[in-house]
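First up is the structure itself, then whatever we jot down about it.
A single protein chain has been removed from this complex, and every other one stays in its place.
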Amino acid sequence: MTRWIGQNRGFAAALALFLALYLSYHLIHPRGFSTAVLVQNSNELVAIGFVAMAQTVPVLLGGLDLSVGAIMTLAACVASWLLDGSPVQIALGMIATLAVGAGFGLINGLIVVYGRLQPIIATLATGAIAIGLALLIRPNPGGTVDGDLNWALTNSIYDFAETYGIANGGEAAWLQPFINIPVPLILLFGTACLVWLPFKRTVTGRTIYAVGSAEGAAFASGLPIDRARIAAFTLAGFFAACGGLYLAIQTSTGNADVVQAGAYTLNSIAAVVLGGTALLGGTGGVIASILGAMILRAVSFYFRILDIDPLLQPLIEGIVLLAAVSAVAFRTFRVKNQLELFR
Amino acid sequence: MQRPIVELSDVSISFAGVKALEGVDFSCHAGTTHGILGENGAGKSTLIKIISGVLKPDYGTIALNGKTVSVSGPAEAADAGIVCMFQELSLIPDLSVADNISLQRPPRRLGLIDKRAQIVRAEKLLSRVRCEDVDPRAMVRDLSLSRRQMIEVAKALGRDPKVLILDEATSALTQRDVETIYGLLDELRDDGVCSLFISHRMHEIDALCDRLSVFRNGHHVETFAKGERSDAEIVRLMIGRDVTAKFPPKPAPRERAPVVQLDDLRWQDRLKGISLTLGRGEILGIGGLDGQGQKELLLALFGVLKGVGGTVTVGENSGLPPSPHAAKTGRNRIALIPEDRKTEGLMLSLSIADNIIAAALDKVSSGAVIDRARLDAAVQDGMDRLRIKAGSTEDAVKTLSGGNQQKVVLAKWLMIAPDVILMNDPTRGIDVGTKQEIFRMMRALADEGKSILFYSSDYAELIGCSDRVIVLYDGQVVSELTGDAITEEAIVAASLNMQGEMA
Partner (left out) sequence: MTALTQIRPADRPILIAFSFTILILLIGTAYTMSTTGTVPLLQPSYLMQQLQIGSFLGLCAAGMMLVILTGHIDLSVPWTLTSAAMIATSVGGPWAIPAGLSVGLCVGLVNGFGVSVLRVPAMIFTLGLDTVLRGLMVARTGGFAPQDQATPAMLYLAKSKLMGVPVALFVWIAVSLLVTFILTRTTFGRALYAIGTNERAAWLSGIRTRAVVTGAFVGSGLCAALAGVLLAGYSAKAYQGMGNSFLLPAIAAVVLGGTHILGGRGRYAGTFLGVVLIVLLNSVLSIMQMPEALRQIIYGTVIIGMLLIYGRGMRVSE
């Protein structure tokens, strides 16, 4: 345990910060610790959580993906056309949405690896393309999403079971311990556990960390660097599409909103940093970035209950972000060999 | 003798127009420990980089087990059983010891890396290299350099090498670890593994290897069995008859006005109370094994380190400069020729002119505005003074050969007319001719009244250049040698902190 904290100091600090923020939020909230509040909070977390996950993977490589918000928007617009009809049609629609995102990420990866462009600038440009495509698909906000799906995925397990008549419509005894868990949380952490954790334990996944930590050593050790880069951007596209898919289900619309896409991209970087992942690469992880996203959201929840002027919200968000990154940075004053500052 | 396991035929490679290897034929056999000898820059490192697939030769063929192959990368070489321990470590600092040991082909279960099996495997290999004290779950970045080097050994062993290349593998190790490696190499030889062993320590080569190859200036000079040649003959093969130590003559030892005086200099656990005096016009050599505090001493004087204890007087000023800028612009100007010219000395993609003038921009400008004519004149002056061979001063400095690059670094610092010059291994990886030019330049500077503090990993240079030599061991001065007392025997003995014992 002490070792774990020692090796994951950033993550542990983020976890402590989140717990402090969120528990006191519930204490202050008039309906604190209720399922309704939890469900509402979870719903607001999912999209930014997925986009933060998406951003994490290229960051681990030492790169950055400025197109994640745009890919999310594109995926939401695709989904807003495809999530209606028979269950089979809906399922195919979901798969198609995720494939669009992963495919777009794959193109990012190919451009970065074979075009030898810097990730920042390449994804800046492909982000514009993604937004353009989203606008082509959805010139005006709109769309139809299966109502059951919307209800089932944005509420608690009980509502999910009731909607689809699973486990006696949610009344089965074995389900009772879980009925209050919000479905969106399960989707978010489920994807992280089913996709990221196994991926991390492949050679390709580990190569991503290795490249971010010491690219020269990774090359000399014969690791598949190009494959890792392509995989990282593909995975980023996939996670961003997960966010877009959920956003479409949650809002029942697709909206090619350029400003929103940009905001998601920038917030994803903030979430990654708050979660303790180093922007230089090599350390951190997707779960940590979800935590970072949770901190960002938890800060904003306070505005609703503390009766703070909502106009102060961006100011306080900005100060929290600056304070968090600067606090980490004060260690530079303790460095005894100044050459270590210049890497 | 059976068919060679690795065979290079007529291999040549050059960097930026400078031949690093030329027409090299080389072979080694299973079940041997094969020592490779040569000066710095003789082509040893290039040779092993070609064998291990990191570099591709411009010309020539490589055969493994008699079959010509085109090794296209480290991965392919690893598949062929060629395992290399690089001088620059190939460990990933942010991964655990177990991850690093099984980096290439980890044990898997259901297609995923099996963490538990990985740890078991790591424990087994760690105990083989007698590092049971290292926790396989620890992060590599938290380990000391010597432990990391042993992990590198464990990693190499875990890949079932057929050819194991050790490039200066013992330079940072404790005596116990060195003995462990000796034992391992004997075991591996009995298992039919071919080990290629590169070391600057003659006695190690003597103790371990049964065949020796000598390289010089990118050529393979000779290969012979141990015992066929005397040490003196080997040294002659390495140096070549024509380039026996051409150092400029030294002036007779005399009293000099002190310029730099250090008393009880301390910094973290690297400098443990160093006292020394550097006189005007003196070249003071610093000797000792790598990593005994030599680099830190130079960095401290140049204002790079913070929290340095002890008293320092430079000229009339007391105290250390707080930054390189202060060191360069103080009343007694200090210059540092850094250890690694590529990352610390030069801005590789900028022009030669930009690099030469980088430290002395204020000298060719009025206020903040650069005077073109003065700049061009200063650059041309630097080029002439060091006889830098280049097409145009506007060419990127990375197009130059190593020797000329180092001259650019020197020219940059001579531009500020320094009073004290700190040199951190200034001749590493450059050709013999340029080395001699640098030695002549050093002596000329000293005669002009500059004071030079000179660290070199090559004892011959220390002996040939220095008026006085101090030897550091574990952050302390263990010996000071003057005049005829500066001999290889004396330096080596002091380096190992074993007074009187010979290497």
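General remarks:
When the chains are written out, they are named A and B in that same order, and each has its own residue count from 1.
To be clear about the criterion, contacts are C-beta pairs under 8 Å (C-beta built on N, C-alpha and C of every residue); 3 or more make two chains touch, one makes a residue touch a chain.
Here the structure is a predicted model, which is why all the values come from computation and not from measurement.
From the options A:Val37, A:Ala96, A:Leu124 or A:Ile305, the residue with contact to the unseen chain in the full assembly is A:Leu124.
In the complete complex, the residue from B:Gly315, B:Gly345, B:Pro426 or B:Gly475 that touches the missing chain is B:Gly345. Looking at A:Ala12, A:Ile166 or A:Leu266, the residue that reaches the missing chain in the full complex is A:Leu266. Between the chain not shown and the residues A:Thr2, A:Ser86 or A:Ser326, the one that touches is A:Ser326. With the whole complex as reference, residues 64, 111, 115-118, 120-122, 124-136, 139, 256, 258-259, 262, 266, 269-270, 273, 279-280, 309, 311-319, 321-322, 325-326, 328-330, 332, 338-339, 341-343 of chain A touch the missing chain.
Contact residues of chain B toward the unshown chain are 302, 304, 323-325, 327-329, 336, 338, 343-350, 354, 357-359, 361-362, 365, 368-370, 372, 412, 416.
Convention: only the chains that are shown with their structure count from here on.
Between the CA-based centres of chain A and chain B the separation comes to 45 Å, rounded to the whole angstrom.
Residues 53-54, 73-78, 84, 86, 88-95, 99, 103-104, 106, 111-113, 115, 137-139, 267-268, 296, 299, 304-307, 323, 344 of chain B are the ones touching chain A in the complex.
Listing the residues of chain A that touch chain B in their complex gives 3, 7, 198, 201-203, 206, 209-210, 212-214, 216-224, 282-283, 335-339.
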